[in-house]
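All protein chains but one are shown at their positions in the complex.
The chains carry the letters A and B, assigned in the order they are written, with residues numbered from 1 in each.
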Amino acid sequence: MEFTLDQIAAILNGKVEGDGSLKVRRIDKIQEGQPGGISFLANDKYESHFYETNATAVIVSEQFKASKPFSCQIIRVKNAYTGFTRLLEAYANFSKASQLGIEEPSYFDASSQQGEEGYRAAFSYVGKNCIIGKGVKIHANAYIGNNVKIGDNTIIHAGAKICNDSIIGNNCEIHPGAVIGSDGFGFAPQENGSYKPIPQIGNVIIEDHVSIGANSTIDCATMGSTLIKKGAKIDNLVQIAHNVIIGEHTVIASQTGISGSTEIGNHCVIAGQVGLVGHIKIADKTTIGAKTGITRSIENPGKTIFGYMGLEIKDFLKSYSIFKNLPALQDRIKELEKKQ
Amino acid sequence: MEFTLDQIAAILNGKVEGDGSLKVRRIDKIQEGQPGGISFLANDKYESHFYETNATAVIVSEQFKASKPFSCQIIRVKNAYTGFTRLLEAYANFSKASQLGIEEPSYFDASSQQGEEGYRAAFSYVGKNCIIGKGVKIHANAYIGNNVKIGDNTIIHAGAKICNDSIIGNNCEIHPGAVIGSDGFGFAPQENGSYKPIPQIGNVIIEDHVSIGANSTIDCATMGSTLIKKGAKIDNLVQIAHNVIIGEHTVIASQTGISGSTEIGNHCVIAGQVGLVGHIKIADKTTIGAKTGITRSIENPGKTIFGYMGLEIKDFLKSYSIFKNLPALQDRIKELEKKQ
Partner (left out) sequence: MEFTLDQIAAILNGKVEGDGSLKVRRIDKIQEGQPGGISFLANDKYESHFYETNATAVIVSEQFKASKPFSCQIIRVKNAYTGFTRLLEAYANFSKASQLGIEEPSYFDASSQQGEEGYRAAFSYVGKNCIIGKGVKIHANAYIGNNVKIGDNTIIHAGAKICNDSIIGNNCEIHPGAVIGSDGFGFAPQENGSYKPIPQIGNVIIEDHVSIGANSTIDCATMGSTLIKKGAKIDNLVQIAHNVIIGEHTVIASQTGISGSTEIGNHCVIAGQVGLVGHIKIADKTTIGAKTGITRSIENPGKTIFGYMGLEIKDFLKSYSIFKNLPALQDRIKELEKKQ
């Protein structure tokens, strides 16, 4: 996409100084600006880059006064940072809105229905009895099984798989390769030492404004529902097992795994590579540090937990600082023993 | 799918009390039962829910006597739990059996063959010289390369990738997005500090009754075969490197990684986020706790191993309980030093 500086100034309610007919097609950091790019200057700290940038244009604030000569065009707006984020959003929306209609071949079972203003890419698959809302984008090679419901304005990215009976809310994003509603990992041990699969007949419910990262996996419930509540944001390669509940506006970073039937509260922040055992409850507003293992419920809200087996962070760090010095500690004991 | 209570009673060899013409289309937990759902009561602990459930019907055992009024229909069977699991299996089988035939467009090389009673969804791909058994279901966007063999009644879920030369047994399930037989991670360091790929020309062999979880990856052998023995159950996002051997009826939970050429025995249980180095052997019936790192072979069967560098669990927990109290231990040493 290419825009003239005049067009951008119009979107931002700003004023071009320089040649408004020049075109840009990229948003650059000011220190990496190249011809064809537009940058912004909102922080005095970066002002020196302004005089050296090769960006075609830079968005600046109303009151900005250059103290040296410069070669870029400028777009002057009320607040450069706000203007810039507005530009980012416009760019992102434009990019999403540009996909409309149905590419062929795509597969859409006659028993399913999709609302208007939608997009279905080539090689997207929609099974039986699905109800798909308005403005939903289904990208290439995405799979939607049977009896799936998807709310308005949700985006199913390339190669995401939404298995049978899943229910997804409005304004969600399911990123490429994510798997929603695959079988829970449930096997009954038999007397001869083998395992028999326990049928997994529940589903996954994802509420509004949820984001699920690339190649993450969310298993369906054995019975009932695995539930991701509204506003939760889940990063790439995260595993969420059967019958887990993730609270509202909880954020989970990459490669974390949550075992079966565990319930995470609202407004929690869970860092990367964390593991939680099954059948526990984590209180609201809990923060869990990277790589932490959580083996029991956290009952009081607002704690910060860290370490291999999940201690409160200050306790962990105290113990760990001594762990690093264990050789010295051992020497002190030797010394004491000698002196007896 | 909708069934009348009379139909379900017939499947379960039971008897309806109430209106047998009512229909259900879902299996609910008794405490979450809603109209249109069927639940079961097998454990006295849950009896109070029986009187409050909104489920249309509840499966109960022959000898059950209600002690209060209730509003649901009941289906009386010999043993409520057995009856319920039979219903689950019937439901799951029905669900799987309903997919038959070939949806178009699908790609199937003329040199390959597939047995009868199979299913190939739209956008499924089967390359050259494949031999695919009877009753095999290949879901949408699944990929099967060249020279692949798949046994009877195996299910290849949506978007799973089975690379060249893989051999998969009977009654397996390869869940969505799993990758079987991608190149092993082998590179020869060169004198200039770069790496040259070592051709990975082996394959993956998966025996009967194996389950591979969503988005898990199993690399082909450098030479010979990476081998997953019969009855092994592997969860989501697990990494199995080239030339690994997984024993019979071994269970591996999510996000565990097994490095090249390691051999896992039979009837092992490996929890989530475990890592094993390459070229080691794990004895039969070993249990490995979550997040454990295993750096050498485990020679005696039946041990339980745990902790960052894989100790026997009781040793790890003893050391860990002191780790948590290291600040107090350090204080005791200070006290001793003072008193000298």
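Just so it is clear, a contact is a pair of C-beta atoms (placed from the backbone, for glycine too) under 8 Å apart; a residue touches a chain by one contact, two chains touch by 3 or more.
Please read all numbers here as calculations on a predicted model, not as lab measurements.
S.K.: If I consider the whole complex, including the chain that's not displayed, which of B:Asp19, B:Glu62, B:Glu299 or B:Asp315 touches that chain?
M.R.: That would be B:Asp315, which touches the missing chain.
S.K.: Footprint of the hidden chain on chain A, which residues?
M.R.: Interface residues of chain A facing the absent chain: 27-29, 32, 88-89, 91-92, 95, 103, 105, 121-123, 139-141, 157-159, 173, 175-177, 209, 211, 213-215, 231, 233, 235-237, 249, 251, 253-255, 266-267, 272-273, 290-291, 307-308, 320, 323-327, 329-330, 333, 336-337, 340.
S.K.: In the whole complex, what residues of chain B lie against the chain that is missing from view?
M.R.: 105, 107, 123, 125, 127, 141, 143, 145, 159, 161, 163-164, 177, 179, 182-183, 185, 187, 193-195, 197-201, 215, 217, 219, 223-224, 237, 239, 241, 255, 257, 259, 273, 275, 277, 293, 308-309, 311, 315, 318-319, 322-323, 329, 332-333, 336, 339
Everything below uses one rule, namely that only the chains that are shown with their structure count from here on.
S.K.: Fitting the CA atoms of chain A to chain B, what rotation angle results, rounded to the nearest 5 degrees?
M.R.: The two chains, chain A and chain B, differ by a rotation of 120 degrees.
S.K.: Compute the distance, rounded to whole Å, between the mean C-alpha positions of chain A and chain B.
M.R.: Distance between chain centres: 26 Å.
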